[in-house]
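Note that one protein chain of the assembly has been removed; the remaining protein chains are unaltered in position.
Read from first to last, the chains carry the letters A, B and C; within each, the first residue is number 1.
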Amino acid sequence: MAKLTDYNNNLQNDFPILGKKIHGTPLIYLDNAATTQKPQCVIDALVRFYSEENSNVHRGLHYLSQVATEHYEAARKRVTSFLGADDTYSTIFTSGVTEAINLAAHGLGTLLLKPKDEILITQMEHHSNIIPWQLLCEKTGAQLRIIPISDAGELLMEEFERLLNARTKIVAVTHVSNVLGTVNPIREICSKAKEQGAISLIDGAQSAAHLNINIQDIGADFFVCSAHKMYGPTGIGVLCGPAELLNRMSPYQSGSGMVESVTFEKTSFRTVPDKFEAGTPHIAGAIGLTAALDYLSDTGMDAIESHEQQLLAYGTKVLTSVEGLRIIGNAKKKTGVLSFTLENVHPHDIAQLLDNDGIAIRSGHHCAQPLMQFYHVPATARASLGIYNSKQDIDSLVNALHTVREVFP
Amino acid sequence: MAKLTDYNNNLQNDFPILGKKIHGTPLIYLDNAATTQKPQCVIDALVRFYSEENSNVHRGLHYLSQVATEHYEAARKRVTSFLGADDTYSTIFTSGVTEAINLAAHGLGTLLLKPKDEILITQMEHHSNIIPWQLLCEKTGAQLRIIPISDAGELLMEEFERLLNARTKIVAVTHVSNVLGTVNPIREICSKAKEQGAISLIDGAQSAAHLNINIQDIGADFFVCSAHKMYGPTGIGVLCGPAELLNRMSPYQSGSGMVESVTFEKTSFRTVPDKFEAGTPHIAGAIGLTAALDYLSDTGMDAIESHEQQLLAYGTKVLTSVEGLRIIGNAKKKTGVLSFTLENVHPHDIAQLLDNDGIAIRSGHHCAQPLMQFYHVPATARASLGIYNSKQDIDSLVNALHTVREVFP
Amino acid sequence: MSNSHHLYEKIILDHNRAPRNFGKLPSPDIIVEASNPLCGDTFQIYLQLDGNVIQALHFEGNGCAISKASASLMTTLLKGKTKSEAQNLLESFQTMLNSEPTESMEESELGELVAFSEVRKFPMRIKCAALTWRALDSVLSSDESCTHPTK
Partner (left out) sequence: MSNSHHLYEKIILDHNRAPRNFGKLPSPDIIVEASNPLCGDTFQIYLQLDGNVIQALHFEGNGCAISKASASLMTTLLKGKTKSEAQNLLESFQTMLNSEPTESMEESELGELVAFSEVRKFPMRIKCAALTWRALDSVLSSDESCTHPTK
């Protein structure tokens, strides 16, 4: 693990899938913004749970049920501390960022939105941080306002300040753009939002596994992230937010586990976090996420960030050696996300040809169509870095792009 | 596997957790209605996915993304065929039964409910099949009507027919009661509902792993089930329903994956199943569920049913040898769910003492408080059978109950 | 988690089978309801005060052996105590339920309540043991002496 400060880190060995060959060549996985690979310790945690501890949680008195409950609640604590939250916050497990934002939109909508109120998002949001707010606006008569960006892919902060006003009730901004890699000035955004009395929600889908997160330091009300983008299992994510506010929000899904008492006439709800966790939770998911967070912490978030920054700098430099390549997203503060276009080659054809060399990148609109519209491109090719990537991976990418250039001269 | 017709089946060996010792004695797991244990093949499928195939699905062109997408869509097909649905149905992955019912309630509510319309459920429903309808009634002005039951725990079908009328828009009934084990006459219920033009939803949480399911034969519009109660992973479930109707229902959660095109002004949605699957799905969950369904089919649903029926008959007989024991739920058609009370001993104390002998049962209201109110009990103790239970397990249970009797004379 | 037979100390089984001070008080000053809807336990506590002193304490209702025996013991232990003495005992009891055992515990004011020291090892049962105590505490610490149900 100490190798992480080096370009040529050895973390690959922790990830069984990275030993795999694709079309006869070793896998080079550069699609980390879509989902990350899983270290053996996460897989082992899942196996251990299902082989030794599996049970439903809550209210069971038998041994397994208690063990499962303890581990599930310990997972909640682990996430809370990973995000730098204290016990004025509540950590709610969801199926992912998308559900977390839907839950927040639902609860905040009924609690505080009136017609003509405003919700602020940015030009670079992922669909999951656009559509829930769009539908909420339709339902409540509130208005969606968009913080514009520069050509480099940075938020125009003076425009943000101009847009922010007394009618602004919610400011929902991505921490890191999944297309541009831009790291947004969320501390400033949250503090300005708070001054105006607006609730802030930070979409941490692309930051939680790449930057040190401290929700209190950020000053955000809500922070959301997905385990599968953090080297953890699929099907689980997190909404972390102020317990007091969450207790005032109306429940989202309803069913078992979130109620105190039920008669056909009247149902009373529990408090957070239970109130927002209806039904049997994804217990194994929470336990796998814990293992992933332990892995991240053991590796060290600072080491991860500096490793990925080195690779980003190197990648940015060498990619420009490919003729006709244009990097989309040139913010001063970026994570390891490299979106690009190649003259005369459609991104889908780039991705297809790269696959041939075992290189996994993504092409398309990356669920950020309004951002594509801004750049007037139908799609981009995107190489996104993770903890296990190395300088060689970048070199392979560039070599393969030269081949693409030959196929499509 | 051929051993399943025998009382003393050998399937235990397929389930690693069943080799575990609790307080020094071998685990006897009789809490299958809460959640089931996982066979090695399900665990292996998860390990294989995360070690060899992990990727995000949809729209990725690289090898892993295609493999993951193929397997995820194959899982959908596998579930569809397991439930006996044809391609007029759509199978939607949810996080479980609870989310599936919430999704259906949300979509049906806006599509067809007017004030004074009626929703029919039964006295024996699980909270997850009560509260979503209750909240929907509050929202729409519709009325919740309850089909009563007999002391034996059977639906009063003449009352059902009396309650069913032209205002009845939705009939939501559990296939099998998680407390009583009662198998409800859902074919008759669905057909009568259809005659009245009402939509039927069958909660298959407690039936899908115990009885042969054929949604077309049942005549149900919607059928829902949870993987974790079917020897599959946590965090995934299914809503199966008519594609045409689902396409008319409004989307539930919103975000990536369920949209066709997005601008800040307007978003257009895809058709089923995508329309109802916002965000990155629980891919590993779907793949684990497939392995569980294969395991169930290989074992044979008929063999499973007859095995559990034998154990149920035996258990019912021997339990009554315990002084002061009263079985709650004496329907003619039952699955292997044995709820009981023991005079002068609170169910929690029963469960606590049984745990001592490594026997896992559940005590409490089983998320069916209205049913507890009907029987005027605060709680019951519940032993619920699964594919791996044997006659010896029942004998151990009865012996342990005799010990409880001694502790609480 | 350990052997649950240890949970059911003789004294607990005894108070469960034959609860003391069980039944209504003829003219209570305060009636408190203690209920845990999640497990269906429901008790009523009847309290008669003489100034600051608990003159009589009865209870009624249904629950598991742990909650019932705990309620019964409570009624025997708090009778004749002042409000603040009662609250001190409650606090010690809560501490015992939630923390590792200490040397001094045995000799402390807890007395027979030490029978509940195993509960600590069964996190799901701590609420049962504390149920009626917490309900009583909520009225003792409030100034009003009116009837109000508590959870």
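As a convention for this text, a residue touches a chain if its C-beta (ideal position, glycine included) is under 8 Å from a C-beta of that chain, and two chains touch if they have at least 3 such contacts.
This is a predicted model, so every value here is computed, not measured.
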Chain not shown, its touching partners among those shown: A, B
Just one of A:78, A:145, A:365 or A:405 touches the chain that is missing; which is it? A:365
Any idea which of A:85, A:361 or A:379 touches the chain not displayed? A:379
From the list A:294, A:349 or A:395, which touches the chain that is not on show? A:349
One chain is left out of this view; which of B:22, B:42 or B:61 touches it in the full complex? B:61
Residues on chain B facing the left-out chain by the touch rule are 59-61, 63, 66-67, 69-70, 260-261, 268
When the complex is taken as a whole, what residues of chain A touch the one chain not shown? 23, 344-349, 352-353, 355-356, 364-365, 369, 372, 377-379, 407-408
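In this section, only the chains that are shown with their structure count from here on.
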Cα centroid separation between chain A and chain C, in whole Å? 47
Geometric centre distance via CA averages, chain C-chain B, whole Å: 39
Centroid from C-alpha atoms only, then distance chain A to chain B, rounded to Å. What do you get? 31
Multi-chain contact residues (two or more partners), chain B: 23, 348, 352, 355, 364, 369
Of all the residues in chain C, which ones touch at least 2 other chains? 1, 37-39, 122, 125
